[in-house]
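Of the protein chains in this complex, all but one are displayed in their positions.
The chains carry the letters A and B, assigned in the order they are written, with residues numbered from 1 in each.
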Amino acid sequence: MRQVTGLILLLVLVGSLVSGVLLIHPFGHPDASDMDDYIIENAQEETGSNNVVAAVLFDYRALDTLGEATILFTAVMGVLLLARTLKRKEESS
Amino acid sequence: MEHIPLDFPFLAAALLVGVSFYIIIFKKNLIKLIMGIAMLAAGVNLFLVSLGYRAGGTAPIYTDVPEGPMVLSIPQALTLTSIVINVAVLALMLTMVIHIYRHTGSLDSEKSRKLKG
Partner (left out) sequence: MLSKIVRTVANQLILFILVFGLYVIIHGHITPGGGFQGGAVIVSGVVMLLVAFSSQELKKSLRERVLSIVESSGAVIFIVLAFAGIGTVFFYNFLVGTPIFGRIPAPGPGPGDIWTGGVIPLMNFAVGLKVIAGLSAVVLAIALFSSGEEVEE
């Protein structure tokens, strides 16, 4: 019973994935690129850097980088909390 | 490498996500489940980068760049963020699997379902 349900679910998911992928724009010709055209043209004078991806990460969309730094900090704190090796005391006080 | 027929990168990303769905639904070993989640992350990152390609385009960097249009730059920044987040979540999952193995003695996900100490 579990196998049949899993198989039907898998076929539905993969079918919807493949049919959804064939419905978007053809590969190599994106259609809605107004924001990216503005960023590529004006990134050198407004931010002063030659690397447009670094300008997008740290100037135009810096709030996303702040959120990612927070997630990295939280995950490191979680791992250091779980992977602790303590010394067992001989006598309990 | 200007003309790739039949939308190959999109179909490859859909294949990766499909295989990872099969692993997550049907497999019981905990390490195999973690590998399936990592494969899901790889498929999503590939899909995100290949959405912003322009035919005959170059990298969006102005230092010594050859002639031609530039590819879109926002999906590349989003993929960078996604890769870092996936590494952090994978490290947390592996630490929890070590704890489960020490506590129950086996790597089967059916044996660690009961909520008793």
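Worth a mention:
FYI, a residue touches a chain if its C-beta (ideal position, glycine included) is under 8 Å from a C-beta of that chain, and two chains touch if they have at least 3 such contacts.
The structure presented is a predicted model; accordingly, all values stated were derived computationally and were not measured.
Taking the complete complex into account, residues 59, 61-65, 80, 84, 87, 91, 94-95, 98 of subunit B touch the chain not shown. Of the residues in subunit A, those that touch the hidden partner chain are 44-51, 53-55, 57-59, 62-63, 65-66, 69, 72-73, 76, 79-80, 83-88.
Methods note: only the chains that are shown with their structure count from here on.
With centres set at the average Cα position, the gap from subunit A to subunit B is 9 Å.
The touching residues of subunit A, when paired with subunit B in their complex, are 6, 9-10, 13-14, 17-18, 21-22, 24, 26-30, 33, 35-36, 39-40, 44, 50-53, 56-57, 61, 64-65, 68, 71-72, 75-76, 78-79, 82-83.
Across the complex, subunit B meets subunit A through its residues 3-4, 7-11, 13-14, 17-18, 21-22, 25-26, 50-55, 60-63, 70, 72-74, 76-78, 80-81, 84-85, 88-89, 91-92, 95-96, 98-99.
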